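Inspection log for the structure reproduced underneath, given as structure tokens.
For this view, one protein chain was removed and the others were kept in their places.
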Amino acid sequence: MLGNCMDNVRNTVPLVHNITNYVTVNDVANILLACGGSPIMSDEPEDVADITSICGGLNINIGTLNKRTIEGMFAAGRKTNELGHVLLLDPVGVGAGALRTGTAMKLMEELKFDAIKGNISEIKTLAIGSGTTKGVDADVADAVTEENLDEAVAFVKNFAVKSGCIIAVTGAIDLVSDGKKCYVIRNGRPEMEKITGAGCQLAGMMTAFLIANPDAKPEAAAAAVCAMGLAGEIGWSRMQDGDGNSTYRNRIIDAIYHMNGEILDKGAKYEVR
Amino acid sequence: MLGNCMDNVRNTVPLVHNITNYVTVNDVANILLACGGSPIMSDEPEDVADITSICGGLNINIGTLNKRTIEGMFAAGRKTNELGHVLLLDPVGVGAGALRTGTAMKLMEELKFDAIKGNISEIKTLAIGSGTTKGVDADVADAVTEENLDEAVAFVKNFAVKSGCIIAVTGAIDLVSDGKKCYVIRNGRPEMEKITGAGCQLAGMMTAFLIANPDAKPEAAAAAVCAMGLAGEIGWSRMQDGDGNSTYRNRIIDAIYHMNGEILDKGAKYEVR
Partner (left out) sequence: MLGNCMDNVRNTVPLVHNITNYVTVNDVANILLACGGSPIMSDEPEDVADITSICGGLNINIGTLNKRTIEGMFAAGRKTNELGHVLLLDPVGVGAGALRTGTAMKLMEELKFDAIKGNISEIKTLAIGSGTTKGVDADVADAVTEENLDEAVAFVKNFAVKSGCIIAVTGAIDLVSDGKKCYVIRNGRPEMEKITGAGCQLAGMMTAFLIANPDAKPEAAAAAVCAMGLAGEIGWSRMQDGDGNSTYRNRIIDAIYHMNGEILDKGAKYEVR
């Protein structure tokens, strides 16, 4: 099933508008090409509405936000909503500063997102900030483990319902929920934390998967998460003596380049709760 | 002959000022170093005139333009013209939005370019927008093929005359013309479309080739196009099992690093019409 979501990307070549940070933007572009999508970057307020209009969706990443690009995020997001295109938020570093937190909260208030992807700390910040968590929710631990999995799944489902978005939490165990079911995903390698931008790459790719699978968005989001983790496993298996994180980054993108639905279905490790 | 243009780059180490997009800027810098040039990036209006003054030419790429960098493009371009340095335009995404199209047209009106490099769709947009195409010209197809080659050559020659620039159209078949003759180039690999920034890299390298060959600019532009395509072929021949687009990007730049005039002359596939 998840494999089908990837094949749909290759068959439809979704055009993805990215307003993303300048640290990992090149890798986002290359992984989008690798998975069968096509990337466009534009963050100038006067340019974004035109660009997003010719795309199938918009990936907003606040990693190196500034006042001009924030304005671009809102302008592009409004146009995306107006057109009914896919809209995804990657709230990089939310909680680390007032501008980031305020911007992410305001984006959530004024725009309708299809999906939000972050680590547990970022997602918790959004949940607490938007007043949608109370009591036990806020107690969810800072890492999703086998021990606290039940609470974490409940938290993610709950926030998905309250926010009206697909919520994807990445970590050693990844969780993807639309509020009804929750994909618990165990693909990936711990070494992926040693490359910059694995999360940003996933956000770009997830946007492409959502565009290509309008009738199966939760599956599409889960498929993107499994694909990224599986690429981390395949890329790692190709590491040679002396290779480190810079080469690993290339091998992960290379693994996506060669992945198709069959490989993904065979390698995806997940359960649905 | 073309090989000589590349050797001149290595012998003179041209300094290239780039106002380019933040997606592929690192690859532009590395390919400039690989071919024997030297890159500088600066887009702040108050900095660009000083920087361009110490360079031999300026590469303007509008891929992630914003209002501040547009101002920088005009300021740097005027200084470059004033000093008689090489000026190149890479109109990335022109036609995809009003700001891009308007900026590219205004750059062409206010500045004197030595060369413009784009895909057929971008070049057609410029030709139509600048009112230099009429009737049959506007009918040129959206890809240059063996079937429509005669019309495409005529279109490119015509636009080169009317714009007063060397026009380089990249695609499966590349065309480079100064209005009199047209290089028809058949180097390259289709897989190059799966890496981001091959065109941006070519634009940076072409600027270096133009600076290093002031008396043979059409040949220099054609040499840069052949070198990029040949690097795509050499890079591809070094791909190993499991390598994908991320590694391919590295291998293309690596191939430029090892290329010299002799290798280029041996591998260049072109005819002059």
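By letter and in written order, the chains are A and B; residue numbering begins at 1 in each of them.
Please note the rule applied: contacts are C-beta pairs under 8 Å (C-beta built on N, C-alpha and C of every residue); 3 or more make two chains touch, one makes a residue touch a chain.
For clarity, every value in this text was computed on a predicted model and none was experimentally measured.
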Among A:104, A:160 or A:195, single out the residue that touches the unshown chain. A:195
Across A:71, A:151 or A:243, the one contacting the chain not displayed is A:243
Which candidate, B:40, B:83, B:105 or B:143, sits in contact with the chain we can't see? B:40
Touching the unshown chain, chain B contributes residues 22, 25-27, 29-30, 33-34, 39-44, 46-47, 50-51, 54, 68, 234, 238, 249-258
Mind pulling the chain A residues that touch the left-out chain? 21-24, 26-27, 63-68, 93, 96-100, 193-197, 242-247, 249-250
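Basically, only the chains that are shown with their structure count from here on.
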Copy-to-copy rotation (chain A on chain B, CA atoms, range 0 to 180, rounded to a multiple of 5 degrees) logged as 120
How many angstrom lie between the CA centroids of chain A and chain B, rounded to a whole number? 34
